[in-house]
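Only one protein chain is missing; all other protein chains are in place.
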Amino acid sequence: MFLATVAQQAEPNSFPLQLLIIFLAAALTDNILLTRFLGMCSFLAISRHMKTSIGLGIAVIFVTTFTAGINFLIYKYVLVPLGIEYLQLIIFIVVIAAFVQLVEMIIERFSQPLYFALGIFLPLITVNCAILGVSLFMLNKQGYGFWQSVTFGAGSGVGWLLAIVLMAGIREKVKEDKVPPGLRGSGITLIITGIIALAFIGFSGMIKF
Amino acid sequence: MSNLQLFAIGVGSLCLICGILAVLLVIADRYLNDYGECKISVNDGEKELNVKGGSSVLTTLKDEGLFIPSACGGRGSCGMCKLQVDAGGPPVLPTEEPHLSKEEMADNVRICCQIKVREDMEIRVPEELFSIKEYEGSVESITDLNHDIKLVRFALPEGEELNIIPGQYVQLQAPKYKKNPEPVYRAYSVASDPLDKTHVDLCIRLVPNGICTTYVFEHMKEGGPAVFNGPYGDFKLSETDKEMVFIAGGSGMAPFLSMLAHMKNEGIDRKVTYFFGARAKRDLICLDEMKAFEEAIPNFTFVPCLSEADPDDNWQGETGLVTTVMEKFFDDLSDKEAYLCGSPGMIDASVVALTGRGMKEENIFYDKFA
Partner (left out) sequence: MQENPEDKILRERLLPGQLSPKGFLGTDERPVEEIIAADQAEVEAAGLTTRQLGEFLEEIHKAADQGWESTVSLYDGKITARSLEVNGKIPCPFGCGAKCHKAVIEVNFCGKKLQFTPLDAHMIQEHGFFEGKGSDYRLAPKDIIELYNCAK
């Protein structure tokens, strides 16, 4: 509602507003984890503790933002001119893996505290499908330029962080509760994820672009 | 364009992109892992080492001839290679965490096999480490002291000597054997006469499933090899003339055997009472040695106390817990010193009993199994 009103009042084509809308849409209405169920494996494994959830979430934001930008440039200036768009899947994976490796090395070299706060999550991210998903989905969006893609990446990352932090909060509570033995662990987590996802789908019902 | 051309473009560009990325990573790795020459200052500049950065502090120091005791060879599992890193160390790593207490962390104590030399460092190595050596000796004899304590006598390698202060301990290595996948070290107090510098006696009690004790009890053979390093520890007789109380049971007797031998050698005639706690007669050890010491040292009394003597022990001596017997002997301990050796539980109980009789805490010395 709020978004819709803002969108109507402001100049429809203003650039910052467009970025804001892309960002919020990616984070909330189009949440990559809760509406598309991407990045589930690390989500399930890590969401047990709030601290690690936040760490992983921040690492995801960082990586989605940068890989979205890099992959956009590679797509536009390498794949399209050569006419090999069909290789995007493989190339994106390779680029993401190399980027993550490089970042890990740089962090390890220059900041050990940061390495132990974020770096240990980076190997998990290399094979996180949410990251690849962001790069692929941004190409499906019509008329995205470089900045739109980067914003989309950042927004998706923030959405992922939001989802895992919500989940961690709920799981820390559920830990104290009596859950039927068969549902303990992943079972109850998946059910809860489903319920949160329903709520998030409610967001997309609120606004139509 | 033909299909072949399309194929070539696809494969070619894929290979090219992967290749570029790989080269990028290799270059980054080469550049980022080069730490150049680093300076390590040991004990406020007592020693200055110029080393190549990149490897762990433990191996770097070893290459420079400074032996830091380590049981696991740098895998971070034994936590022995502790030293103080005042500058140039990264924050405490998760692999170090389990081995360090809060106080140690506050004192910059680190597990030196886990941290890399990345820049100039200032480290502090305890003086005693400079005199610690590893010995590859042999087992000379194994004697049963009672049903579960053995006295093992090790011979040092030809031409080598080990100088100990009575009360110090050595670390004995249990090598790989059937149930033990890797060498481990365990600390034992030296029980031998300090004048005999070519032998080391250890009292070893069987601990069920204990790696080192099982090795000693089941696999160690007279004449076989034995590796140990030391000496360590600052448990020793004070240099006063105060009357002394010794308390120890079981294998805790070891340091006192060495101390009593030292008193005999030096003709020290301080008054000493040794309370030995045991359950029944069969737990008592070294009665003959104690009798000999009582004859050789004029002011020495050995008081064995049995807590639950068997009826057929025909026990005439003291009964009850060792602390109760001690309280019976002394009303005022304020001018005496106490020496204890044993587990923390035993020592804590004795400290309570001793201070209850007026002994000052600074006059209680112990080898608390730490």
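Order of writing sets the labels: A and B. Residues in every chain begin at 1.
Methods note: a residue touches a chain if its C-beta (ideal position, glycine included) is under 8 Å from a C-beta of that chain, and two chains touch if they have at least 3 such contacts.
As the structure is a prediction and not an experimental result, all values here were calculated from the model.
Q: Among B:K133, B:K179, B:K242 or B:K291, which one touches the chain that has been omitted from the display?
A: B:K179
Q: In the whole complex, not just what's shown, which of B:I40, B:L58, B:V85 or B:A248 touches the removed chain?
A: B:A248
Q: If the hidden chain were put back, which of B:P208, B:P298 or B:P311 would touch it?
A: B:P208
Q: Among A:L20, A:L44, A:I58 or A:I188, choose the residue that contacts the chain missing from this document, as touch is defined above.
A: Candidates A:L20, A:L44, A:I58 or A:I188; residue touching the omitted chain: A:L44.
Q: What does the interface between subunit B and the hidden chain look like in terms of residue numbers?
A: Listed in rising order, the touching residues are 72, 75-77, 79, 94, 97-99, 101-102, 169, 179-182, 184, 186-188, 205-213, 248-252, 277-280, 283, 307-308, 321-322, 342-346, 349, 369-370.
Q: Mind pulling the subunit A residues that touch the left-out chain?
A: Where subunit A meets the chain not shown: residues 41-42, 44-46, 48-49, 52, 120-121, 124, 181, 184-186.
Throughout what follows, only the chains that are shown with their structure count from here on.
Q: Can you give the whole-Å distance between the Cα centres of subunit A and subunit B?
A: That pair's centroid distance is 51 Å.
Q: Residue numbers of subunit A touching subunit B in their complex, please.
A: For subunit A paired with subunit B, touching residues are 74, 78, 82-84, 86-87, 90-91, 94-95, 98, 101-102, 105-106, 108-109, 112-113, 116.
Q: Could you pull out which subunit B residues touch subunit A in their complex?
A: Its residues touching subunit A are 6, 9-10, 13-14, 17-18, 21-22, 24-25, 28-29, 32-33, 90-91, 93-94.
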